[in-house]
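Taking it in order: structure first as structure tokens, then the write-up.
Left out: one protein chain. Kept in place: all the others.
Showing subunit A:
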Amino acid sequence: MRDTLTSLRYRYWPDHLLGEILSKRWTETAIPVILLLIVGFALSRSIDHFLSPSSLADTARQAGEIGFIGLGMALVVIVGGIDLSVGSIFALTDFCALYLLDVLNWPVPAVVVATLACGALLGAVNGVLIGYLRLRAFITTLITLIIYRSAFDLLIQRYSNSIAAAFPDIPSWNFIGGGDVFGIPSVALVYIAIAIFGHIFMTRLRPGWHITAIGGSRRSAYNSGIPVRRTIALCYVASGALTSIAALFFAARLGTVGGDIGVGLEVIVLTATVLGGITLGGGKGSVAKSLVGVLIVLLITNGLTTLNARGGINRMALAGILLVAAMVDIRWQKNRTRIISKVYVAPTYHALPPPPATEIGQGGPFEQNDKLRDVELIGLGRIEAPEDVILDRNNNLYAGSRHGDIMRFFAPDYQRMEVFAHIGGQPLGMAFDRQDNLYVCIGGMGLYRIKPDGTVEKATDETNRSMHSVNDDSRLRLADDLDITDDGLIFFSEATVRYEMDEWPIDGLEARGNGRIICYDTKTGATHTALRGLKFPNGICVASDGQSILFAETFGCSIKRLWFAGPKKGQVEVVMDNLPGYPDNINLASDGNYWLALVGMRSPSLDLAWKMPGFRRRMAKRVPVDEWLFPNINTGCVVKFNEQGKILESFWDLHGENHPMITSMREHRGYLYLGGIMNNRIGRYKLENADPNFVQYDKRWGKAS
């Protein structure tokens, strides 16, 4: 009863989603967006006409102006700095625009260009000091803030009267200040255009990536050849120019040069930036975050003003929000990976009946023996991690290695070894096609093809993305084993879509159906997912009927058959279940049966733990990784089974010296070749009563002409 409830609860409650959602970059933008919605809702309830079109247009005008400065600040913060002088630059460029227009009577286009140039120039001073002279951004912009402000004070003492006296009535100027298109204010339109460009710039263009890289790690960026100083300097120039755009709209809207223009603006913009989720210290941020932050701050300050709060309260609210946002941001950035790693592992209920006996004297097909004790060893100490072994028609032996190479041992004595091809990722399952191309599953990379002359080509590294998956499952994380059908379809298994290759035991701990079988068509080059929700699918072998494949589910402890052609196309049936160990690769035997490697044997403790998901989740949260309960892979065997799923024979290495752990085996001319992903050798075992002329690919594809 209790087991049933547990199984139902873990079957229907998606535990794994929380960790997957948290590890998405967009969750960091989602939190400020939710905050914005809450603030907007609360204010619209407490203030009348808060969401009326005229009020919204007004907000949009202000948001546009502050939004430009926010974009500049975002840029500077992402590159790892800060710009406190924006308020003073705003004031100075506002003065510049009005002075040129009202006192010198320049035409509007010239005013616009000159104001932008003025802003860029003021920003360039910051840029040179911080970028090239490498001063501290905070202190430097604090100083330029006061210098620019005093310059502004000196200027308005002389010119404020002549500016106040002028009433320019120029249509284009008025349009900048108060015009709209279909009800959307001019400033908002320009902001949208620049924001879209900014988004593309930051996410798709090289300079944008340089900026993020410098903010993420200045030294690494320098070492990888990015022009750090110039990029930083240009960010401040951009900040100045963007601020001057804001000033231009402000000047056109109000046309005044009061003494307190832009005072405290830097705090507002900074609050918006941090609140939007742009990390202080650089490396993270986006245009959307900047916009959301600006909107939140603007709604709050406008709301407080409408509610007739005193100036001090406004100030306190801003400072309080700023502090809380900075704190939350800093703590989250610091603990993010730790939190995610704690909630990411989501074990589920997985019950298996008691395993068949393997002890000596108990009888049965799995009874232990010592047949593999005296196998011949190939490449002892010269090869590392041959997950799969394969032989070509010329009797040469191929095996993968941990270093990302495919090694070739030459017949007849397999003493001479060479690097057949270098791939870079760890080679796992292998298979030859009709043209003697070697197809290899590479963990973390995908499916690769190696031509007989040793050139490496990518076959596929992606499949169709499923709609309901949070993790991007179009990428191949752990392609594991493959086989090729007579029609040139390659079926290969992907063990898990939730973990990387080095984390495979955690997937076993989770015991969730995270794996899938993918089909790659060599004729069209198309890839699609054939079967989902498998518990660590591993070995794959085309069955003798040519219409189905046999595949092993390692942590399902079962062998299943998937029909890819014929009347039962698409159906799955169980061939064997409740194996005493974790099945790995499957291959053809010379007598028409199949070889199967058991990479490790089941243990009562893990079998029990698999029925207790809560226990495993607590373990994952509280105990360090190296003390977790892991599937045992220190003892294994090779078995032979027939089409009906009956075990015929088993081969063990009781002393555990040569092949305690076997991930693959391949029969060839009367010998069985053994590979293991933790081994430093390949085993060669003389089979009795085996066809001494059996060559797998001669049988599959016919003799070479």
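Following the convention adopted for this analysis, contacts are C-beta pairs under 8 Å (C-beta built on N, C-alpha and C of every residue); 3 or more make two chains touch, one makes a residue touch a chain; residues count from 1.
Simple rule for what comes next: contacts and distances are computed from a predicted model.
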Between "Monosaccharide ABC transporter membrane protein (CUT2 family)", "Phosphate signaling complex protein PhoU", "Methionine import ATP-binding protein MetN" or "NADH-quinone oxidoreductase subunit H", which matches the UniProt record of the unshown chain?
"Monosaccharide ABC transporter membrane protein (CUT2 family)"
Among A:Val267, A:Leu377 or A:Met612, the residue in touch with the chain that has been omitted
A:Val267
Residue of A:Leu135, A:Ala288 or A:Leu654 in touch with the missing chain, whole complex considered
A:Leu135
Which of these, A:Ile31, A:Ala117 or A:Ile143, touches the one chain of the complex that we don't see?
A:Ile143
Which one touches the absent chain: A:Ser160, A:Asn314, A:Asn395 or A:Asn593?
A:Asn314
Which of A:Gly19, A:Gly123, A:Gly282 or A:Pro583 touches the missing chain? It is A:Gly282
On subunit A, residues whose C-beta touches the chain left out of the figure:
80-82, 129, 133-140, 142-144, 146-147, 149-151, 153-154, 157, 217-219, 263, 267, 279-283, 310-320, 322-323, 326-327, 330-331, 334
